[in-house]
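With one protein chain removed, the remaining protein chains of the complex are shown where they sit.
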């Protein structure tokens, strides 16, 4: 049964597999200090137009979020995030396990606004007994968000400005960053990212690599001794070159965005097809996750032909599901899915 | 200027001070293993009708909550609490600093219900990817709550039953426990507490002691090695007898509740007086905290004659304030306050 | 320049690479619940003769040690380890970052004895103020140790017996487990491991896999909810099948030990060759790490032809170095190394 459950069901793009095969018996030093990591760093810096950026490779997303956040916060500080933020919902309390509270901002569309962040921080310092509460120490956003939406350049600029005013760093989780940048709705460039965040990561796992995330610090003050943190928190791969090789391949040319464009385009076809059938969506996602609202009976029938994730109860008769496409999604399976939906909707 | 800001503005009841003076030059062993602590333990166990209960003394409330919660949870578990719960709002992230998330339940009146707890736990285990989220590991309630309300015996019985069904312990924060038990609306007895919780604490700091909280474990499986925890988390007083002496004095007879009755009665007079002037309240508190809603102009004028805490914005014209009484509140200052309010309300 | 610096300089054995290539476009579910992980679990259980063992896959060694130890200890407990233990020296304080002290036992040969463990635990409970010190909560050993030595069956049996008597679990770090079992000096069988430890891990990263470690719990009480821990501590790979595929390949037949035998045999040739030249060794290692003591001048000259790690200063004229072989070590480079050493020793 074909699955639209997530964007990490397959292995990696063939160019990556070939790079791993080609270099398999080479000897390199470990822990991310080999020539392939150096090459990948150079390619990423060039793509970002940020020659001075600090670039580090970690194995997975939870590690990356945890390590960056633990590195940036003082013990009495918390991280501001949307209630829907991955760190608040699906990392088994990894942030709290490093000693920090997630200070949540309610959201409908997965995004938080400059105004909300400003209000939260201002209220903290206005409190006469501020020290009895958790001090807001940084801001975490996801782009795309967990419900597929993306930040506009204006929104991100406003957020960065508020963060600077309050002296707190802005961290962007880019587990699916390619799908944001490749989206038809996107107006952010690669160069905007280091300019409008203090630190962000370029997701590999969900974007065509076997695994791996590349953390980029444009604010170099923040990555002092960051390698100690990576090692301590379990994100430092012995054969670090595996990460370098993969990111070098993804950034040697436009492969990274090319794979994301495929994912977004498949999702867009699904979205258009479902809309044409008259259904609505939980969120207006222009990226590779689609959240249609279907009658429960249709969902039950669909589940016999395709795999996907139940997302959220809507009302007595309807639920929202999640359909995820990826760099590996087969065009004909998108056709099959839409045909199936049309059939079930008759 | 007389203050109604909180219930720890004065020292301790004179009987306590005298006990400290009387025994000052006696030599005892340290860390809570002296005869006075033994005596206090015996008196508390007798009052509770729980001869087998584990009783431990700590210096303050934040320590106590942190130590109990850190002792009870496994690393991947969180503690369920009301959004208004002290551990969620006013302990500077102490719980998170021990590695645990506070799993919040929204509330209007400071209380959480058996149904809410049941729903939260059930939803957790119904999630196919439960292990990506924080496992609910215990339930924290305050009695009285942070807005002065109290749990009825029926409510507490239902909560305990849900907790038992799901195998999670129930912990009651009794920082102002006396004011709950002494309230005219209360139907819980001392004996009910060990029966209807796994662990709770009897607050001293806000109830007439200089400082100190007595933790009571009716579920003895949970206090294995608890003294290591007290020591590690900084709650073990070298001159532990200071805690024993105070609690022995409070529980030698009915002093503990007598002091609470005074606080509640002063608060009730304030509440009746304010209601008679036609004002409403943020919460229907039958204990020693009163949350009247006043015009901002009145609040400003009142602040020139009495000290109190701003609590919450209500609307353009009105705010809620908090007035707290205690074992030490002077009757004539209650009169003065009411006279002042009457004057300002004309 | 050929390197004997470590056993993770190359990629993975070709059978592993081929398995990854062959299955690259298959869709599987994530997080270690796919058919390849199931297959690997079954093969490992069969090899161990432990059909009921819990088997979990994590990405790397630091993660694995941290996650197991954090899962097993109560907050006031520490882990007993040799001073040379990896968790005490080369994990950037990862264990302490989970809140636990490493309780060290001094050692000359990397091993700790049943007597030492017994003495440490006995002394703890004999202390009248035991609760002011860290309670010993588990025992950590490495096999082979960090200096290449291995535990005999008698030694391990004695350790396990002491641990059982004191009620503390025994955890074996098997980052290079193959090299222990494949050693000519070894008398432990696969079946002994679950019988003589409560939990151990089978290292992949240093034994021919790209990465990955397989944790085996023979004591099933200890792996309750262990997947929450793996997720929280960053060890859960999204494309978990990568781990399953690799371990399935290593355990489908005798490949795992075959690769280790090659490493041990190369090391043994190096050791014999060096001994024949009249040099001594820091430790009597029968596995894939050799620690010869050389004149400083020889070390300097050798460093121009081969890469290796400085290990420890010995005296004015001599230092110890470390030479590590692996599944990938080339026989002719062993010849070259020995020829070079012979030349430099003339």
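Read from first to last, the chains carry the letters A, B and C; within each, the first residue is number 1.
FYI, contacts are C-beta pairs under 8 Å (C-beta built on N, C-alpha and C of every residue); 3 or more make two chains touch, one makes a residue touch a chain.
The structure displayed is predicted, hence computed values, not measured ones.
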Candidate in contact with the missing chain, chosen from A:27, A:62, A:84 or A:135: A:135
Residue, one of A:51, A:225 or A:316, that touches the chain absent here: A:225
Where the unshown chain meets subunit A, residue by residue: 31, 70-71, 74-76, 98-99, 129, 131-132, 135, 225, 227-229, 231-232
Sites on subunit C contacted by the missing partner chain, in the whole complex: 75-76, 78, 89-93, 96-102, 129, 131-134
Absent-chain interface as seen on subunit B, which is shown: 2-3, 5-6, 8-12, 14, 17, 20-21, 23-30, 59-63, 66-67, 91-94, 97, 205-206, 210-211, 228, 231-239, 242, 328
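Convention: only the chains that are shown with their structure count from here on.
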Centroid spacing, where centroids are CA-atom means, of subunit A and subunit B in whole angstrom: 42
Where subunit A touches two or more other chains at once, by residue number: 91-93, 97
